[in-house]
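A single protein chain has been omitted from the complex, and every remaining protein chain is retained in its original position.
Labels for the chains are A and B, by order of writing; each one numbers its residues from 1.
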Amino acid sequence: MGEIRTEELLMNIGPQHPSTHGVLRVIVKVDGEIIREAEPVVGYLHRGTEKLAEDLQYTQIIPYTDRLDYLASMANNHALVTAVEKAMDLEIPERAEHLRVIVVELQRLVSHLVFLGTYLLDLGAMSPFLYAFANRERVVDLFNRLCGARLTYNYMRVGGVKWDTPDGWLEDARAFVPHMRSELKMLHDLVSGNEIFLNRVKGIGKYDTATALGLGLSGINLRCTGLEWDLRKNKPYSIYDRFDFNVITGKNGDCYDRYICHMDEIVESLKIVEQALEAIPEGPVMGKVPKILRVPAGEYYHAIEGVRGELGVYIVSEGKDKPYRLKFRRPSFINLQVLPQLLVGQSMSNLIAILGAVDIVLGEVDA
Amino acid sequence: MEVNNNEPTINNASAQPAYIEFEGFTKEESQELTKAGVLIGTLEQIKGWARSNSLWPLTFATACCGIEMMGTGAAHYDLDRFGIIFRASPRQADCVIIAGTITKKMAPILKRLYEQMPEPKWVVAMGSCATAGGPYVRSYSVVKGADQVIPVDVYIPGCPPSPPALIYGLNKLQEKIRLEAKGKKVR
Partner (left out) sequence: MSEETKAPQGTEEAPAPIDPRVEKATAFLETVKGKITARFGEGVIEEALLAKFQPTFVLKKEHYLEVVTFLKDEPSLAFIYPEAMAGTDYMDKGYLEVYAYIHSFVMDADIAVKVRTERENASVPSLASLFPGYNWEEREIFDLLGINFEGHPDMRRIMNTDEWNGHPLRKDYVVQD
C-alpha cells in the first residue's frame, strides 16, 4: 500500500447554507480538514441603498436604514437621524432622547439574544435558540405596540421620534427588566458552563489589539482584545453621558471572550434601560423641525456605537433636501475582513465557530 | 386564488378534461386510471394530504424576512406543529421559501438550487422583495421579484410579513397542494 495521494481541495461554502448569517460565500482551500486559505465573497445582498438614497429625502431614507442591519433597526435609524441632526444643529426634546435610548438599548439586547441563539444553533445546540427567541418575542411585542412593526421599525425621525408610548408601555418595559435578568441567569446556566461549548470556542480565533486596530475593527470585535473603546463613552452622543454603565472588554480576543462580551453587554443594556425608564420626563416627542429638511451644504461624518461596532454616516450635501452622497460606514463589512487571517490553519468546524463569533449581518455587509 | 371546478362533463368539448390528470402519466393512461375509479383518485388525495402536512422547506433566507422566518420557526409561533422542518440541502427539500431580496448576483444560485430540488416542489415568495422587488425595486442590482427566475406558487406580502402572515401563507400552500391533488388547477 503506497502513499495516499492527497491534494488541496477548493471548496465553496456557498451563499446558501444552514448557518444563519445570510448569503455569505466563503471559498476555502482545504487540505484534509485543515484550511489553508479562505476568502469571503460578499455582494449577494447588495441592494444599492446608497444609490437609492441620492434620490430620496432624509425622512424617506430612514426605512432603508432599517434594512441595513436588520437585527438592530433602531440603532440604524439612530445613526442616520443623529447625523442629520448634528449637521443641522437641531434640538431634540428630552422625552424623545430618553425614548431613543430605551429603544436602542432594548434593540441591542435583542440583537445579542439573536446572536446567542444563532451562534449556538450553528454550533449544534437547539435549545438556546428557542429560549433566546422566546425572550426576543417579548421585546419585539413591546416594539410592536410602540411603532407597529416587528423588525423594521422606522421609528425615529429627524428631530425626535414618531410616536409616543401607548398607555402601559413604560410599566411593561419596567417589568421586563427583572424578567430578563432572571432569564439571563438561566441562559448562563444552560450554556456558559457546557463543556462541549467551551471546548469549541475557547482559544479559537484569537487576535490582538494591534491587528484589530489596523483592520479598523470596532464594537465587540475590538473590545474583546482588551481595548476599552466604546463610542458611547469616548465620543458621547445623544444623552449617554448621563447614564452609568461599564464598557465590557475581554482578555484574550478569542471566540469565548466575544461570547462573554455579548452576554455582559446585555446586563449593561438592562442597566441603561432601567436608568432611562426612571429618568424619562413628560413632554413632546418631536422637536421643531422644518417641514422640508435641508442639510446645509458641506460634508459631515458622524458615528454611533451600533450593535456590531461603529456605525457611521457620511453625508455630502449641496443644501438640497436630498443628499448628494450618503455613505454608511458599516461595521459588519469592516469586521468581516478579519476572517481570512483567523481561518488559516483551523479545521472546518472551527470555521463555523469563528464566523459566528464575528457576528455579522449580511444586510449590513452588503448595503 | 380561484379554483377551477372541473366537473367531468363529456359533452362540453372546450371545458376542462373529463378525467383527472395524474402526475407522471400520459393523457391516455390518466383516462384509463380515472375509469378505474375511486381508489386511484383517493390515492392521489392521500398523497396530497401527506405532502401538505409535511412540507420540508429549504432554508433560503437572504435578508430581513429570514429573521421573521426564523422567528416563526422558533418557540412562540411554532412551525413544527404543521410538520414543517427546515432542511439545509435542496435534495431533501419539498419547497423553498424565498425570504428576502434576490439580487442579480444571487439569481443564478437560486435557479440552480431550484433545479436541484426533486419533484414535486413548490415555491413560496415571502415578503415584498421576493414578490416584486420590494422597496428596492428601483435599484440597479435587484431582481424585481423571484418569479423572474423561478415559478412561484404562493406570494406573501409584507415587509417583513409577520409570523401569522407567514403561517397563513403556508397554510394556503397546503390547501393548494391538497386541491391540486384532487385534480383542480389552482392559480
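Criterion: a contact is a pair of C-beta atoms (placed from the backbone, for glycine too) under 8 Å apart; a residue touches a chain by one contact, two chains touch by 3 or more.
Just so it is clear, the model here is predicted, and its values are computed rather than measured.
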Among A:134, A:316 or A:348, choose the residue that contacts the chain missing from this document, as touch is defined above. A:316
For the chain not shown, which residue from A:217, A:304 or A:360 touches it across the whole complex? A:217
Who touches the missing chain here, B:87, B:104 or B:172? B:104
Can you name the residues of subunit B that touch the chain not displayed here? 104-105, 138, 140-141
Can you name the residues of subunit A that touch the chain not displayed here? 42-43, 46, 48, 50-51, 86-87, 213-218, 298-301, 303, 310, 312, 314, 316, 324-325, 327, 329, 333-334, 336-337, 366-367
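Quick note on the criterion: only the chains that are shown with their structure count from here on.
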Starting from the mean Cα coordinates of subunit A and subunit B, work out the distance between those two points in Å. 34
Where on subunit B does subunit A make contact in their complex? 58-64, 66-68, 70-71, 74-76, 86, 88, 100-101, 103, 105-106, 109, 113, 135-136, 138-142, 159-160, 162
So in the complex, the part of subunit A that touches subunit B is made up of which residues? 14-18, 20, 22-23, 43-49, 51-52, 55, 63-64, 67, 70-71, 114, 117-118, 129-131, 133-134, 136-137, 140, 150-152, 362-363
